[in-house]
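The complex is shown incomplete by one protein chain, all other protein chains being positioned as in the whole.
Up next, chain A:
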Amino acid sequence: MVFTSSIPARTSVARRAGRSGTPRWVLIGTEVLVPIVLLALWWVASANSTNAFFPPLQVILERLVQLVQTPAFLVDVGSSVGNLLLSFVLASVIGVLLGAALGLVRPLAWFVEPTIHFFRAIPPVALVPIFVSLIGFGNETRIISITLAALFPVLISTMDGIRGTEPTLAMVSRVYRIGWFDRLVSVTLPAASPRILSGMQVSLITAFVVMIASEMLGSSTGLGAATLLAQQSFAIADMWVGILVLGVIGYATTAVFTLFRRRVLRWYLASQQQEKNA
């Protein structure tokens, strides 16, 4: 589906009513400034630290610059980010397809849903040891663990979203005898898309957590493994670098996803805004 449109990014009304009237530049400024202020505080507070576990930020950053130039570190980052993205995409695709099938075919849901809710109830991180023992320590294990953990939020929200489709739209589809494919692509999925994307957002966070956990359990590659190894071998600065980079990756993926969501749901966000102002 193409969402090219004439929707203004923000209507004048929306801008006026936007988030309790705070101007946009203040919001963006806050978003940028707060991390900088926190880093500055960290820098100052840690400057003369002699605590072995709490090295000065300066030391950590110097170590970061060194590590960025080592291939091993880049391999770790690449492995982590690659696993995260691949698993997230896999989970989203499988989740939407399976969720749509379960949302549309009631009898299928009766059989499968109890199982889904059972597995969803297990904390995602707890699934990692099962896969390690079943499949071993390979990268496939990590991808499967992350994908499976990230699958449930998007799967369940797709199912709910599709079931919650406005009944009038279903009647419109029937009266105009719209074919099943058009109905799925142009009616059902877009109608469910606000919920699907909320589910994907949760899936992304879950994927991130499980990515780190999967690397910390018996893996030798990935940032999670590197960070844990650094801690165990008293390379405390390296450990801090790992944590810092993980934070940046987490923040960046969430930010990119937010932009993606805003773009896909432009019609939704704008119509919500319109309703509020009506």
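Keep this in mind: contacts are C-beta pairs under 8 Å (C-beta built on N, C-alpha and C of every residue); 3 or more make two chains touch, one makes a residue touch a chain; residues count from 1.
Heads up, the rule we're going with is that contacts and distances are computed from a predicted model.
> Quick one: the chain not pictured, UniProt calls it what, "ABC transporter", "Sulfate reduction electron transfer complex DsrMKJOP subunit DsrJ", "(Fe-S)-binding protein" or "Cell shape-determining protein MreC"?
In UniProt, the chain that is not shown appears as "ABC transporter".
> Looking at A:W43, A:F137 or A:Y268, which residue reaches the missing chain?
A:Y268
> In the full complex, which of A:S87, A:S193, A:S214 or A:T253 touches the chain missing from this view?
A:S193
> Consider the whole complex, including the chain that is not shown, and state which of A:A72, A:V93 or A:V172 touches that chain.
A:V172
> By the contact criterion defined above, which parts of chain A meet the unshown chain? Give residue numbers in ascending order.
Contact residues on chain A toward the absent chain are 3, 5-7, 166, 168-169, 171-172, 174-179, 182, 186-187, 190-191, 193, 267-268, 270-271, 274-275.
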